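Heads up, one of the protein chains got dropped from this complex, but the rest are sitting where they should.
Here is subunit A:
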Amino acid sequence: MGSTVVNSLEVRQLAYAYPDGTQALFGVDLSIARGERVALLGPNGAGKTTLVMHLNGILTAGHGTVTVAGTPVAKDTLKEVRQRVGLVFQDPDDQLFMPTVRDDVAFGPANAGVRGDELDRVVKDALERVGMLEFADRPPHHLSFGQRRRVAVATVLAMAPEILVLDEPSSNLDPAARRELAEILRSLDVTVLMVTHDLPYALELCERALILSGGVIAADGPTRELLADTDLLARHRLELPYGFAIPAG
């Protein structure tokens, strides 16, 4: 990892137990350099969502640290951190809570104090990047699922984040919507952490992958290599879909 440039994300020895005592993370270490697209793989219950909740301070670390572009996540830096970490939730209906697409994309920047023409410009730009500008005045519930997910990405892009964190971005998408989202994600010039168990999608979009299993990072390397290691995948309840083979290259 680059040492002169500040990493987009640094997680050191992160451990967390839920209030009921269930330990979810047991010391997670990872770093993501600026501009990287990294997949975070893991079976259900591995602690993926818990880890994501730490990245913008919704949950606070029981032990260890999270640093976003050099800023440690702490109570007094929450506002700054939340602007830098763009979280895209799994269910777009949770993410899109405003009456229209335009208002929803404007929500983040407006909270940061952006107003008037500047706000319009930011919203227009974010919607253009996901190809949803023509739907700006629609209420979110009149959009298709794939369109809603793209708007959800736009709501976060409007905040010009340092790193985009996507929770299961391909879930519930039909094949065409899945491909369209991949094209959009590839076109963005931003650091991406993609949490998923859609392994082909991870291979398609991310050079590097991490496997989170049992609350620790169990593997970290090029996606192609990790996915070619059948034993490794099997140990962590991961497997490639039927008929899928890692293309040579």
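We take it that a contact is a pair of C-beta atoms (placed from the backbone, for glycine too) under 8 Å apart; a residue touches a chain by one contact, two chains touch by 3 or more; residues count from 1.
The working rule: contacts and distances are computed from a predicted model.
Trainee: Suppose you had to identify the omitted chain by its UniProt name; would it be "Cobalt ECF transporter T component CbiQ", "PepSY domain-containing protein", "Molybdopterin synthase catalytic subunit" or "Cytochrome C and Quinol oxidase polypeptide I"?
Mentor: Hidden chain identified via UniProt as "Cobalt ECF transporter T component CbiQ".
Trainee: Among A:Asp93, A:Glu118 or A:Glu207, choose the residue that contacts the chain missing from this document, as touch is defined above.
Mentor: That would be A:Asp93, which touches the missing chain.
Trainee: May I ask which residue of A:Gly47, A:Gly108 or A:Gly215 touches the chain that does not appear here?
Mentor: Spelled out, the listed residue whose C-beta touches the missing chain is A:Gly108.
Trainee: For subunit A, which positions touch the chain that isn't shown here?
Mentor: 53, 56, 58, 79, 82-83, 85, 87, 89, 91, 93-95, 97-100, 103, 106-108, 110-112, 115-116, 119, 138-142, 155-156, 159
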